[in-house]
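A single protein chain has been omitted from the complex, and every remaining protein chain is retained in its original position.
Chain lettering (A and B) follows the sequence in which the chains are written, and residue indices restart at 1 in each chain.
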Amino acid sequence: MRTSNKINAGRFFEDFTLNEVIQHATPRTITAGDSSLYIALTGSRNPLHCSMPFAQTLGYSTAPVDDLLAFHIAFGKTVPDISVNAVANLGYADVRFLQPVFVGDTLSTSSEVIGLKQNSNGKNGVVYVRSTSVNQHGEPVLSWVRWVMVHKNNADAPAPETFIPDLPVFVAPADLNIAPLFSANNFDARNTGGQYFWEDYQPGERINHPSGMTINDSDHSLATRLYQNNARLHFDGHAMQSSTFGKRLVYGGVVISTCRALSFEGLENALSILAINAGTHANPCFAGDTIYTFTEVLESWELPGRNDAAALRLRMVGIKNMHPAEISEIKQFNSYHPNVVLDLDYTVLMPKRNHSKGNK
Amino acid sequence: MRTSNKINAGRFFEDFTLNEVIQHATPRTITAGDSSLYIALTGSRNPLHCSMPFAQTLGYSTAPVDDLLAFHIAFGKTVPDISVNAVANLGYADVRFLQPVFVGDTLSTSSEVIGLKQNSNGKNGVVYVRSTSVNQHGEPVLSWVRWVMVHKNNADAPAPETFIPDLPVFVAPADLNIAPLFSANNFDARNTGGQYFWEDYQPGERINHPSGMTINDSDHSLATRLYQNNARLHFDGHAMQSSTFGKRLVYGGVVISTCRALSFEGLENALSILAINAGTHANPCFAGDTIYTFTEVLESWELPGRNDAAALRLRMVGIKNMHPAEISEIKQFNSYHPNVVLDLDYTVLMPKRNHSKGNK
Partner (left out) sequence: MRTSNKINAGRFFEDFTLNEVIQHATPRTITAGDSSLYIALTGSRNPLHCSMPFAQTLGYSTAPVDDLLAFHIAFGKTVPDISVNAVANLGYADVRFLQPVFVGDTLSTSSEVIGLKQNSNGKNGVVYVRSTSVNQHGEPVLSWVRWVMVHKNNADAPAPETFIPDLPVFVAPADLNIAPLFSANNFDARNTGGQYFWEDYQPGERINHPSGMTINDSDHSLATRLYQNNARLHFDGHAMQSSTFGKRLVYGGVVISTCRALSFEGLENALSILAINAGTHANPCFAGDTIYTFTEVLESWELPGRNDAAALRLRMVGIKNMHPAEISEIKQFNSYHPNVVLDLDYTVLMPKRNHSKGNK
């Protein structure tokens, strides 16, 4: 018996070339099962994603799947090619939700290398990719940039020319995509239970969301497998025993989704995510941790050409094992409080008060 | 950064008014994913809910979803408005299953306050609500009464006039609803594997169901989130550390569903739940507990105008960490045995022997 090497070890730093496009494997048809599992995994109560009739009052043909479910499924496909040899996921930028995703849609994802910078130690470097997920009609539904630090396999491989892409601090209001048929003119807030509309949120205010959610081992394993994200540190408890952490890490996308679902209380009318502007997984999260979250309102934007709804730029901070009311400063001297697990800058769509049915 | 208060704290005792109707948020379209998850969460083997052809032999257009899945989903919607400030869930009565629920149906739930009684301590009171869940055609599919003890927020708020609704001890046979197209004339017991029919069950007999099911942390978390029941004591392990229990509690609906699924062995032909007459969560259940159950036959009823099937009123007792054969008296001096977790009085529909195919 001879051991063959048919394992795709994934790309190392020297294997990435500026402007190359990588087509990722495993196109994925989204099903009603995925949506149910997403509710079971997060407890999301946003009616846009679980009520067909409500979605239809907003102009959709049926209920679109949760924005983050689509994002995590699309993102998972990039892992084997982009980040399997990553030392660290350094950041996200310019994450755009371009089209709603419905049950029956098939997402296919590719990534373009848009930046490269070898680190001065010569052992690794930073790779910037823009990933795009298209549906079965070839229409882009999601687009995002992330950058990861990746090992070199051969330390003697020559350094590529450094190129750092120009990335926006946030997706500008004019660049936000709203589903073409969307209208909040018939929005009825009894479906969300939310009393507050776009006009009620002011930059500078903070909302401490009251509920906490303990992440169980199966919860994050099921979620990460559902997204077909095969990064081993989330699954291989045996190997992780000898890691710095001593145990499996919870996938950052699970933390994002948990915080988003917890933030429903106080942001009931934040119907859709339009963009993720930036994101940091400040500290690791493990099974057994209880996640809480608070939201800061960063900016409030009218949207060009529409009166029914507008945008809020929010900062969603995830905290483990400590209630948000107990924490005021999440950073000291540029270093995160040890209980902070997520610092996410994102933009949501929210109906305006005066254009929503029954709220006049 | 100023902390705003956009959190809906839920109603306190003084916020409820007799006869007011509360429309609950998050209408919910039931999907095939919900049904699969329900099987994965309970192990239910009732073919009525998992076999389209079998359901069609009974007159249904397709397989209806499990009665308790529909109930838990509908019930979950009432939690933010009714019981988020509850001290205790005191009881259920008059739970009626009015119409089958199918994949694709959307349930919307409202509650009417039908009774109020401030407690003599002046700190809390009992609220009685009748909740009704309607489908997308506006047809009632579920209706139930529950009563909860709710804190007052302002101890000085005046006591409302006491009104205690008249509640039936059980739903009378004439009030039971059978799906209009249902017929057991073509019922073939090979689909359930059950050898016993309505005529075989006699009031006074007890069935010790042999199997036990250990509830894992993820099991109950996934179920309770699927039902979009956001009662914090089921999820927030950090906060629950400082509670009386020291840990999260399993949602009572999970216990009911587990017992119902375990009771399949010995009640294979109890096809549908027609009513829940009364229910008590006698002791708390925690992750790691193994649930067993036994059934007592309370009454045996013919149903007006039909010969194919009839009703059994049953008492389903849930026990933790002790086999039903080891326990005879579940109550002493009106106090439950510490291992009893559920005492549920409910009514099922069961085919009659002589009118079922191939059993003559």
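The criterion applied here is as follows: a residue touches a chain if its C-beta (ideal position, glycine included) is under 8 Å from a C-beta of that chain, and two chains touch if they have at least 3 such contacts.
On a predicted model such as this, the values are computed, not experimentally measured, just so you know.
Novice: Using the definition of touch stated at the top, determine which of B:20, B:175 or B:205 touches the missing chain.
Specialist: B:205
Novice: Per the definition of touch given earlier, which of B:23, B:143, B:216 or B:280 contacts the omitted chain?
Specialist: Counting the whole complex, the residue in contact with the absent chain is B:216.
Novice: Which chain A residues would touch the chain omitted from the figure, given the whole complex?
Specialist: Listed in rising order, the touching residues are 1-4, 6-8, 23-29, 31-34, 36-37, 80-81, 104, 106, 136, 216-218, 221-226, 228, 230, 232, 235-239, 248.
Novice: If the hidden chain were put back, which residues of chain B would touch it?
Specialist: That gives, for chain B, the contact residues 31-37, 39-47, 50-54, 63, 190-196, 200-202, 204-214, 216-219, 222, 265-268, 288, 290, 292, 296, 321-323, 325.
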